[in-house]
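Before any comments, here is the structure.
Note that one protein chain of the assembly has been removed; the remaining protein chains are unaltered in position.
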Amino acid sequence: MTAPVLLSVEDVAVDLPTPRGNLRAVDHVDLEVAAGRTLGIVGESGCGKTMLSRAILQLLPKRAKLAGRVLFDGQDLLRLGSSALRKLRARSLAVVFQDPMTSLNPVLTIGTQLIETLMEHLVIDLAAARARSIALLAEVGIPAPEQRLMQYPHELSGGMRQRVAIAIALSCEPKLLIADEPTTALDVTIQAQILDLLAREQRRRHMAMILITHDLGIVAGRTDEVAVMYAGRVVERAPTQALFKSMRMPYTQALLAAIPKLDAPPHAPLPAISGRPPDPTRPLEGCSFSPRCRYAAARCQREKPVLREAEEAEHHYACFNPLKITAGLSA
Amino acid sequence: MATLELRIREDVTVRSRRLGLLFWLAIGWIILIFAVAILADVLPFPSPTDMDMLEKRAPFSTEHWLGTDGLGRDELARLVFGARSSLLVGLCAPVIGVVIGGALGMLAGYFRGRFEALLVGSADVLLAFPPLILALAITAYLGQSILNLTLILGVLGVPAFMRVARAATLALSRREFVIAAQALGATHARILLRELLPNVVLPLTAFFLVGVAITVVAEGALSFLGLGVPPPTPSWGSMIGEGRESLDIAPRLAFLPAITMFLSVLSFNLVGDTLRALTDPRQGAL
Partner (left out) sequence: MLGFLARRLVYLVPVLLAVSLLTFLIASLLPGDLAYVILGDQATPEKVAALRHDMGLDQPIWWRYLGWLGHLLEGDLGRSFRTGQTVLQAVTERLPVSIELMLLAETIGLLIGVPLAIMCAARAGGAFDRFVTGTAFGMLSVPTFLSAILLIYLFAVQLHLLPATGYVPLAEDPFGNLRFFVLPALTLGLAEWPTIMRVLRSDMIATLQEDYIALARAKGLKPSRILFVHALKPSSLTLVTVTGINIGRLIGGAVIVEQVFALPGIGRLIVGAIYTRDLVILQGAVLLVAAGFVAVNFIVDMLYAVLDPRIRHGHA
């Protein structure tokens, strides 16, 4: 990697005490994001990807226990005092949540929510903040931005609201943007627009980005690197093209196969992955995916596989029975 | 299992939902005052109405454990018999409320329509009046007696019980077991009595206990003003009212019944609220 590493997640684990026992939401994850590059994190519901993003942002619920290191721009976020952490937010680290209807405050105007971020972190007066807010709204493709400042979130459509959330996130020129399922709550027709917007802004600002999604199809062509998560662990990690061309994990293959394809014959059954993810309060001894894996062997049930490098550099996977085929979508 | 992915709600339980020490202390106190009130005649207390003018406002002594009041009457005996009056009214009035209010509420929640609108409207009208004033006016009409007091406070409690019963019935009517019973051809009476009633009883009981607390306070207020339990029958409220005269020389005359009343009301509230939390966890904190 020629670009310097901006974010380094080292051996991070998140435990949540629940009435049913300890819940390991994130299980020893290592990740890196370089400045200006996009990382996609893919996995089904419950795999821990949101918890991981909250861990990076230091926004975990009070009862959660966090272990490991999160190094951002050389600083360990876990050791940072609260005021230093607060200064880092928005200026260096920004986030877009999944549902803009709930992530925007319903009783405050759009203008207030934009301007307060600017005035908190930048040395700027009200008039300048206002002007900048209008410019930001225009940048993210919102028509009539001046009127929008006075409006409330519920007066805008879903796509518009998410654009506002993106504008808020970008307002202080962050170095890293975490987009947690930014399009899941939106209409399919709007999804591509929002994703294109994010990609465009990222390129323009040379911003690093983490795109979290359950849809493998979204990360194709929009990310530099992809990490696939399952049951709290990263099970495969590779540059995007390499992942699609030569995936190793049976799980990744199954994820890909589950995406409906335009050129499939009509009425072709969609190969869903049978079974369900394991109960995180009762972790399995062996590989978490083995109950649902076609290629599972005896060893898979006994030992937990760790990430190791494939023949190609920078392609890591955690499997005792990796795929040897090189079929798949060309990204 | 998709529960993990989204928010893990922070669960803030401030008061432990388990039956803690306070709960049992409250139960203990309630049992104590009830036992004492019921057994009052049998226990070796002096008469609460015997006046001893030479021993007015006497301090604690072996003869009068808690001293005497402004007319020389034994304070402890008056507390005990006062418990009897206050608890009698406090218990019986909510019974009227829960029976009538509960029935009306269930009928309103089950049959809906104009009948329900009429009942709810009537309840709103009744609730628009300041309850103490209503009680005072009707007491003036019917005359002061424990029976009248019980009736009045009982009727005044009907709207509140009606609301609780109606809310519970509304929530339950839409559940499958009711629809199933209707499909099987069960009569309304059967559904109301066999299916709905057992489930409505729980929140009603919890509210009943709170109702006892409220009634004891209401009776206390009326007696405090001299318009509740008629003298010379003691009642905590009237004792406090009488004790007010001697605040400067013998504050205990007001504070002894005050503490007793406070502890009793608190106990009923505690038990009622704990019960409410157990039967409907969402409502517990408020």
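Just so it is clear, A and B label the chains in written order, and each chain counts residues from 1 on its own.
Going forward, a residue touches a chain if its C-beta (ideal position, glycine included) is under 8 Å from a C-beta of that chain, and two chains touch if they have at least 3 such contacts.
These numbers were taken from a predicted model, which means no experiment stands behind them.
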Among A:41, A:70, A:88 or A:319, the residue in touch with the chain that has been omitted: A:88
Absent-chain contact - pick from B:59, B:232 or B:251: B:251
Identified contact with the non-displayed chain, of B:109, B:203, B:220 or B:234: B:220
Residue among A:116, A:139, A:215 or A:279 touching the omitted chain: A:116
Contact partner of the left-out chain, one of A:81, A:106 or A:265: A:106
Touching residues (missing chain, whole complex) on subunit B: 7, 9-10, 12-15, 121-122, 124-126, 128-134, 136-138, 140-141, 213, 217, 220-221, 224-225, 237, 240-241, 243-244, 247-248, 251, 254-255, 258, 261-262, 265-266, 269-270, 273, 285-286
For subunit A, the residues touching the chain missing from this view: 57, 59, 85-91, 93-95, 97, 99, 102-108, 116-117, 120-121, 152, 154-155, 165, 168
